[in-house]
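One protein chain omitted, others in place.
Up next, subunit A:
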Amino acid sequence: MSKVKLSFSFLLTLLLVGMFSVVAFAAAPSAPSVKYFDWKNGNIHVGWTWTAASGGATNVTYKIFVDGDTAGIDVPVASGNSYVATGLTSTDNHTFQVAATTTDGISGKSTLVTVVPEKANNEAMVGLDGKPIPEGEVDNGINNAHKTGVGQVVKNPGNQLDNAGKIGAHKLHGSYQNNTNSCASCHQTHTAASSGLLFKNGAYNTCTACHDGTLGFYNVFGTSNAEDMGAGTFGGTHDGNMSVHMATGALEISAAPGSNAKVGTTWSAEFTCASCHDPHGSYSDRLLSVNPNGMATVERKSVNSTVYGNKLMEVSVYETMPTANISATNLNDYAFKDITISAADIAAPVFDTATPPKIITPAGYYYNTGLKVGDRVLQLQRYIGSWQNAPGVYLTKQGINNTSYWPKLYKDTTLVWPPAVPTSEPGKTTVANANKQDATDGKYWFNNSKAFYKVPGTKGDGTINKITEVQKAYVVQLGYLPSGQNKLGGVVNPAANGYQPLVTDNNYLTTTGKGIQMNEWCGACHVDYFTRTKTNTGVDGNYNHHTMSDSYNCERCHYAHGTDAKIMRDAQGSTLEDLTATGGKFVGNQVKAIEYLKDQNDSSALKRFTNMAVCYGCHTSSHAEGFINNNEYNTTDSNNGFQSGSVTKGQKLIPWGN
C-alpha cells in the first residue's frame, strides 16, 4: 500500500470543508439553556437543557449562579435539569445562570435570566370614591397616561361639548386614579432633565406621540379643511408658506410678539405645548392653561388702553349685582355675590332609567361642595353679557378640605377675615395672624374650583364690602356647540365646521361674552396686543388693532396652532376646496388654487385669511375713502369673507366711519 502524502492544499481543503460542515449543521451548544424560570409557592424554579458535546466528555455536575454569585452552587446531574432556589426575597429581581461541568472542564454560562417578583393580577381601576370604574369609562380608554395629582384642577364645569356634540370632554387627561402607574409617561422621578420632573423638550414629543393622527383624533398636523381646523395646524409645508406657534421648546416665551411689557412671570421658560395647554386639566375648553405665562398671579391692571394680569384686587361684594358700565377695561367685570344657599343650589342631579343613564335635571351648582341650605356664600362672578358664576382660582397654596386659597375679606375698610396661614401649610408651624381661627378647617373656606368663599354666619351678621387678591385662573370657553354649529361663538352655517365668527343682530361678527376671554388669554404673552385702541396706545405706546372686545377676538383672524395655504381663505371666505370644486375659480386645479391662497409675506403669521384678505374680509369699506372700482367684492352676492348663511349678503361689515 502506497504511503499517503498529505499536502498542504489537502489539509486546507479539509479545514474548509470542516468549517462549512460546522456552519451547515451547527455545533451543539456547550452552555446550557435556561428553559423556564418562575415563582412557585415562594420559591424560584429554574429549569434548563444541555446537550453534551460530541466526543463523550462525561457530565459531572451543573453549576447554578444566583444573583451574580461567582462560586456557583453545584447541582448533581442525578437531580435532573432543574433547581429550586429557596429563601430569596420575593420583592426583588433575581438573576440566574447555569453552566455544565464535565470531565473536560466547565462550559460557558447560559444567558443571564432575570426573575422578577411575583405580581398580583392587575386589579380593575378603582376611582377616587373607592368604587371600581366601569369598563369604557376609564380615561377614554387610555390607561391613565399623563395623570398626576388628584382633583386639584377640575374639568371645565359647564356643559362642555366636544366636537361630536357629546357632553363631558377632557376625559383623556382627567379622572385621575389613585393607583395610577403612568406618571412616568411624562415625568422622571429622580433623573429629569427639566423642571417639573419633565423630560427635556419633552412636551412637544410626548403630546405628538398621540396627537399626530396615530390615534385618529385631534391631529395637530392635519392640513385639510375637512378635518377639524379650529386651531389650525402644526403640519403646514414650506410650499404652503406655513407659520406656526413654534412649540417645540426651541424658543423662550419671551419670543412672543407684543411681549415688550414683560409683565408675565415665565418669560424665560421654553415655549411648548404645555405653555398653552394644561395636560392635567383646566377650567377652559381644550385644556387651555389656567395660568398662561404666570399671569394669573400678576395684578390685573389697566395701563394705557391695555389690561393685563389676572390677580383681581379689591373685588367688590354685592347682594344685588350692578348693571351699569360694567366692562373689562373698567376692571369692574368681576364681583362677588353675597348669596344664601337654597335647596336647589345643592340638589343632586336627576337621571332617567336608561343605560347608561342620562341626566334629566342637572345638579345644583353647589352640589357635592358640603354646603347646606342657609349657608352664606360669596360667589365670584363675571359679567359676560350677564353676571355668571366664574369658576377657577389659581392656587399658590394647598390646604385642607379644598381650603386652598385665603383671600382677605374687608368690611368697609376693616380687615375682618385675613389671609390666615393654614395650619397645615408645609413649613409653617406658627400662625402669624391672630385671626387664624377664621380659616378653621372645613368651616370658612374658599373653594378654588367654584371660586366661592363660605362665610361664617348669615347675611344678618353684617355687610361684607370687598375681597382682595383673588388669583383668578384664566377661563376660555370656546363655545363648542353641537355639530353643525361653530367654534368661538353662536350659530353659523352648518358647513362652517372649524370656522369662527357669528352674527349678531346688527350683523357684526361677535362671540358674546367669550371673545374677550380668548383675547385675555392670548394677551398673557402677547401683552401689548391686547388693547382697545384705534385711538389709544397700548402698554408699549403703539396703536394696535382693537382686541378688547368680544367682536375682535384673536381667533377671528388667527389660528392658534399655525396656518398653511391649504387651510387659508380668501376675502370671500373661499377655501381650497371651494376654489377647486365645480363652479370654483380653479376647478380641479389644486396647484393653482394653492398658489392663489399662498400668503406672499415673509411670514403668514398664523392667519386664517391669506395675505391682507385678513383685513379685506371685514373691512370692505375704508376709513379713509370708500373703495373704488370694487366690483369684485361687496356686491349683493358676497358673503363678506364668511360662510354662506352667517352674514347678510353684501352687508358692509365694518362700515365707513365706524
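We adopt the following convention: a residue touches a chain if its C-beta (ideal position, glycine included) is under 8 Å from a C-beta of that chain, and two chains touch if they have at least 3 such contacts; residues count from 1.
Everything that follows uses one rule, which is that contacts and distances are computed from a predicted model.
Undergrad: Given the choices "Electron transfer flavoprotein subunit alpha", "Amino acid ABC transporter ATP-binding protein", "ABC-2 type transport system permease protein" or "6-bladed beta-propeller", state the protein name listed in UniProt for the chain not shown.
TA: The record for the missing subunit names the protein "6-bladed beta-propeller".
Undergrad: With the full complex in mind, choose from A:Val66, A:Leu88, A:Val113 or A:Ala363 the residue touching the hidden chain.
TA: Answer from the full complex: A:Val113 touches the omitted chain.
Undergrad: With respect to the chain omitted from the figure, which of A:Val66, A:Leu88 or A:Leu215 is a touching residue?
TA: A:Leu215
Undergrad: Sort through A:Asn205, A:Ser316, A:Thr329 or A:Asn611 and give me the one touching the missing partner chain.
TA: Once the missing chain is taken into account, the touching residue is A:Asn205.
Undergrad: Tell me which residue among A:Val17, A:Ala250 or A:Ile359 touches the hidden chain in the full complex.
TA: A:Val17
Undergrad: Touching residues of subunit A against the unshown chain: what are they?
TA: Missing-chain contacts on subunit A: residues 4-5, 10, 13-14, 16-17, 20, 24-26, 29, 33-37, 110-111, 113-114, 121-125, 138, 141-145, 181-182, 184-185, 188, 191, 199, 205-206, 209-210, 212-217, 221-223, 235, 237-239.
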